[in-house]
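We show some of the complex, not the whole, and keep each chain where it was.
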Amino acid sequence: MPVISYIDAVTTAIREEMERDSRVFVLGEDVGKKGGVFKATNGLYEQFGEERVIDTPLAESAIAGVGIGAAMYGMRPIAEMQFADFIMPAVNQIISEAAKIRYRSNNDWDCPIVIRAPYGGGVHGALYHSQSVEAIFANQPGLKIVMPSTPYDVKGLLKAAIRDNDPVLFFEHKRAYRLIKGEVPNDDYVLPIGKADVKRQGEDITVITYGLCVHFALQAAEKLASDGISVHVLDLRTVYPLDKEAIIEAAAKTGKVLLITEDTKEGSIISEVSAIIAENCLFDLDAPIMRLAGPDVPAMPYAPTMEKYFMVNPDKVEKAMRELAEY
Amino acid sequence: MVENRHKELGLSDEKVLEMYKVMLLSRRIDERMWLLNRSGKIPFVVSCQGQEAAQVGAAFALDRENDYILPYYRDVGVVLTFGMTAKELMLSGFAKAEDPNSGGRQMPGHFGQKKNRIVTGSSPVTTQVPHAVGIALAGKMEGKDFVTFTTFGEGSSNQGDFHEGANFAGVHKLPVIFMCENNKYAISVPIEKQLACENVSDRAIGYGMPGVTVDGNDPLAVYRAVKEAADRGRRGEGPTLVETVSYRLTPHSSDDDDMSYRTSDEVAQAKTKDAIITFGAYLKENGILNDDLEKQMNDDIMKTVNEATDYAENAPYAKAESLLEYVYEK
């Protein structure tokens, strides 16, 4: 199987879906001629033309809103927000509109849009090019939020998102774009939205996380393995709505749970994961539910000293894992 | 006899009579809603009164078999023209399960009916503007020749979504008609506190599109403006901004007391220009309407409204648990 990068998996998924279905199109800032500021849409403008790979005016609410209109008509828009941080002007369109179209029309209309955005830090992006924004949306029924960790998952889940008949927010970790490579079949395949994935089987402690932190957890698990500590790693993949069954199963399996997010801690995705566990399998637990996250500051600073302090990394993950294992 | 102004617009006597009938039906439905509200039978009304001429004039200028419309909450006249029935509107007023707009999930005035290309709407104002642009974009991509029509109030033209949507349509030369129903108030806030420009249509040039302001009490003037805009759109010449100026004859909604911010004199003054009266007079002066016909028309309409009310009042609510449905596709 070919090994490709995380970002190439994004491009491949979009290209294949555009080839497969003429209703699929891309819109966003600089997605056309330039191929995106990260090059996620590289080559699509040349292949599909400016009518299907649209460089829009600089206005996120319109990017989302025009996409939503097209989706209601029956198209399959893929809207790009240049950075997840810049999705904020589009919140009204996403929460008031996309999320509620099927529901408010009693199933008469639907809104099959995908909104992609690069998120996450560790790239000297400072306060406004580093944020994790999923928690803002992860309380809005009607939305699905996908945050894949591997190129394989990216391709399968992005295709699933494009074919999904409901709105999907698809957040891609920008540091993973070129850092993370993996085997990706050339074939067409989709992966189920809403299902978490066990990325490593283990017996002693359970780590539940998503995105780039999955890799930190797997690296740390490898280290702990040589000390005889066996780590179970569950990758949420879809962070809203959560895969409750998989979470309960993974937590109950070892009775010791570490939850990890790169986002700031209070009110994050892992808070809900914790609540699900505390509600459903409390008596299976042998330790408090531990959380490792960014500090509760508005966003990560630019200076390398402070950025590094903010970011979750393999060392912090390893330390937390060992602490939990010893509990 | 006054000048016949509809012939030159290509409108037959039957057509203008039909227009009048829809205006009247809109008014009577709205009046009924108020009665139902004041007698405690329905919780909420938001009115079309004073804007029927603009709504019906515009909707008649569109292709009712092909064009897409994204009306705002006052557009009873628009949706009636596009095929929604009095009964359906009453079902919505009573929030009953059969309401085609939302199955009783949304307040009245939140229109949506796919079979008639009435695109589902929400409460936050002006979000429909970019949607209209997206539908037009989709139509263009698919080589269709429909136009997309959307409306909003003058206060709402201050929302960012109006600006962003209009600009997108301008840049991509999309066949969208943006119609601002300027009724001089946004709830209690008069137009001088909403906009500093003389006309809302002054904004059009900033999006590279023509902008026109017409008398919203004159259905023929609105018809002409919207027809021209639709023709432009179909010719591939892009969007148009049409502003119709009239007056909101009722309080903002059944929850509002307009006497806390305007005078009854001002309202009375505006009522002298009510299109239900003035367009009726025009039809009579042109020999298209007479007292008998008018009475007959009114009787028919009242029958329709009564039947619709009775049906809707007796129709069942959606089951409580049904609220769990349609969050996502099944």
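Observations
A and B label the chains in the order they appear, each numbered from 1.
Heads up, the rule we're going with is that a contact is a pair of C-beta atoms (placed from the backbone, for glycine too) under 8 Å apart; a residue touches a chain by one contact, two chains touch by 3 or more.
The structure presented is a predicted model; accordingly, all values stated were derived computationally and were not measured.
The stoichiometry of the whole complex, written in the labels shown, is A x2, B x2.
The criterion applied here is as follows: only the chains that are shown with their structure count from here on.
With centres defined as mean CA coordinates, chain B is found 41 Å away from chain A. Within the complex formed with chain A, the residues of chain B that make contact are 68, 99-103, 105-106, 110, 112-114, 119-120, 122-124, 127, 129-139, 141, 160-161, 163-165, 167-168, 171, 325-329.
Of all the residues in chain A, the ones that touch chain B in their complex are 25, 51-52, 56-57, 59, 61-62, 64-75, 77, 89, 92-93, 96-97, 100-110, 141-142, 144, 164-166.
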